[in-house]
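The structure is given below, and queries will be raised subsequently.
Note that one protein chain is taken out, while the other chains of the complex remain in position.
Letters A and B mark the chains as written, and numbering starts fresh at 1 in each.
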Amino acid sequence: MANVQPAVISAGFCEHASKRSDVNMAELVNEAVEDCLNKAGSVEWKDIDYVINGNMPAFEGANMPELWMTDHMAAKNKPLLRVTTGGTTGGSVFVSGYYAVASGLYDMVLAVAFEQQSCGNTTVGLASVALGELSIYPSLGYEATRLRRNMGAGAAIGVASYQAMNYMRRSKATEEDLARVVVQNRRNAAKNWWTHLKMPTITIEDVLDTPYISYPLRFGMVCPASDGACAVLFTTEEKAKQIADVPVYINGVGSYANEPAIIGVDCGGAGQTDPCEQLGAVKSAELAYSQAGISFPNKEIDYAEVYSPFPNQELQWVERVGLFEPNSAPEAYLNGVTALNGEMPVNCSGGVNSTNAIGASAMERPAESALQIMGKAGNQVPKTVHTALGHGWGGAINLISHVVMADEPQRKFK
Amino acid sequence: MDKVAIVGFYQVKPGLDLMMSPYEMLFEATRGALDHAGLKRDDLSTVIGCNNDYYDGKTISNCFKVEAGGAYMKDESKVEMDGAHAVMYGLMRILSGNHKLAMVYGISAPSCFPYESVRILETDPTFDRPINLLNGYTAGGMQMRAYLNAFGLSEEDIAKVAVYNLKNAAKNPLAIPEAQKTNITVDEVLNSEMLSAPLKKLMYPILCDGVTALILAPERQARKITDKPVWITGVGHFNDTYYLGDRDLSSCSSMEKAAEKAYKIAGINNPKSEINVAELFGHTACEDLILAEAAGLADKGKGLSLIDTGKLNPSGGTMAGYTPAANGLTRIVEAVKQIRGEAEGHQISGANKAIASGQVGFCAQNNIVYVLEGGE
Partner (left out) sequence: MTLNIDEEQDVSVTKGMIRAEFNFWVGIVMDKFYDGLQEKKFIGTKCSKCGKVFLPPRNRCGDCFAKAEDFIDLPETGILKNFTVTTYKISERKTRNVKKDQIVGLVQIDGADSAMVVPVININPEDLKIGMKLKVVWAKNIKGDPNDIAGFEPIGGV
């Protein structure tokens, strides 16, 4: 089998905002592609030999928009693949960029993920994740009256609040702990050029002053809906050494699928019972670490970007991916371990909590991690980053993407 | 390219309305493919699905297909194009060395959604979509006119292709009954309803529900799993611009490039003589010819001669029943059956080298071609 070591040589973004009304989808994507190519040294658009694109399909109401956006992604007369997996889309596109190079078939791969949420109607899109599935309940012997109770669990906030309750029960985390995560993220975002919610002076009190959306999550804790795009350029180890000052090698990838979490009341035997357990994330991380030769992620990883639209998820994910002991994340955040100058900085880009262009978010995580290794991040950590991870989740919190990158290649044993 | 084989496959018998939930259909296919290869679900390491959120009427349509698709606690992903594109991703995963067994499935149920209407959502939302004139019918009509004009052909010539396809479908047990027409005549096709001039109803495929699944494995594993591995020896994938006005609709440049690349990898110098079978995903009877010519099986404008040789779409092709998101995968499986000598009723004797293609977009914007070979 092909023994190719994929590497990231460039990552580009467009400016994110709640309404990028100045551009259409294609032009939005084009901004990120241009930014990525501008930062890729000698690489020209003609050198690209594979293009991968993805976004959340139903949100803008455009089916396979990459076909129309071909000319704007430098994809004319090149192969173009579309990969979409819900919230994980960006991560899945990133992972497919890795595989396009690792397969030995292509050696300069452009991966693009985007979302223009101010187009279309996100809530309609999300409602169909929850409501479309109601048709299977009768076949499970489900009582019709209970269906109404399940509807309340629709969309992302419903899923997240159950998850938050479970996490808080396990870890004894308080609402203040959740607010602390938000403050760290939004202050970080203020120092990163492309982010959406920049709040340099936000405090825990400010967050706790906002009303509840769905207990225990308050308005101030919830991610914004953003317009934005991200583009990443992948190539082989040999080419990366010639092109990039600091090539970032992708040493492990995992994208396990769990059963979907249809949360709420008992639902006929299907679905995860505890949505904060996250076996898929644990196994994805294990797979990626084993590929990368990492035995002690909490010691060997220098930087992490996890996908957390809601603050409880950030606490939960950093534990599930092995950076902290179970239930110890709130204390680590309290002690500043995860801050910009901490031992294990997390989401210094501002995270999904500050910027959520859904399709792009899960790609922005590994992209920002790669930039931290290169030393070119918008909000660069002071310490040297050798190994970093980028994580994403999507679907009914059952799809995971997990990427481990480093400044040294890990020779794979085939 | 290292050798990768198709070691198992299954096609759910398609129908206009299968009256099955997508999960039942999918489970039948994935279970069937595993049984066909003599494997257990535990043996799989990765699953690549192909379905479309608009066709499924459901956002993140792969997230509830995890269990039925065999993907629970597997490295899973989804390609939202044609099933043949999903095979490309599965192939990449195998070639990387990270995975030893990949399940690829494609699923859609057009009985549950208005396919032609949904296609307007594929158009440029800043102009073509509000203008509201493009769908499979009108794009197919313009493409057919461009082809006929470019080579001085007549509607009758395309009707002959449709007759050929529908008669082939009659020999294919997995074609839908509505497409199996043993006694169809050219006149019947020409007198069928006009969809979008000059495209007639019987030159256009019938949409049906269906699922196709196949299993990929690298050489070493493939030889242990099956006595009849069918190797993917070449693959080419290209995309053209979206804008119909920028393209020459009488030919298909993305297919030309894709085939050229696939032949180069497979070491094929003379596709006309070397390829025994071509299962191509043409969206209309006319597009079958355009794609076959672009794939170098016939000179430009001379694609019609292929129907005499019988090597173009022996299964009936897309005209045997069109399942969006699974059709390219079905083409691959049909080609595999030919090479294994298992194409009941429509076997081409001595088939050993085949090509199969998949596509998305208006007038075959994005094409992917596989070269498949049997033997050692």
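Note that contacts are C-beta pairs under 8 Å (C-beta built on N, C-alpha and C of every residue); 3 or more make two chains touch, one makes a residue touch a chain.
Note that the structure is predicted; figures quoted are calculated from it, not measured.
Across the complete structure, the visible chains that the omitted chain touches are A, B.
In the complete complex, the hidden chain is touched by one of B:27, B:64, B:137 or B:151, namely B:137.
Touching the chain that is not shown, out of B:149, B:185 or B:309: B:149 (per the contact rule at the top). Of the listed residues A:72, A:180 or A:320, the one in contact with the hidden chain in the full complex is A:72. Checked against the full complex, the one of B:62, B:226 or B:241 touching the unshown chain is B:241. Residues 57, 112-114, 116-117, 120, 125-135, 137-138, 141-142, 145-146, 149, 193-199, 241, 243-246, 249 are the ones on chain B that touch the missing chain.
Interface residues of chain A facing the missing partner chain: 20-27, 30, 45-46, 60-62, 70-72, 74, 76, 116, 118-121, 124, 127-128, 131-132, 134-135, 137-138, 143-145, 147.
Everything that follows uses one rule, which is that only the chains that are shown with their structure count from here on.
Between chain A and chain B, the centres computed from C-alpha atoms are 33 Å apart.
Note for the complex: chain A touches chain B at residues 1-4, 24-25, 51, 54, 56-65, 67-71, 75-87, 92, 95-96, 98-100, 102-105, 119, 125-126, 128-129, 132-133, 135-136, 139, 253-260, 270, 279-280, 283-284, 287, 291, 394-396, 398-399, 412, 414. Taken in their complex, chain B has these residues touching chain A: 1-2, 21, 23, 47, 52-54, 57-60, 62-64, 66-67, 71-81, 85, 88-89, 91-98, 118-119, 121-126, 218, 235, 237-243, 253-254, 257-258, 360-362, 365-366, 368.
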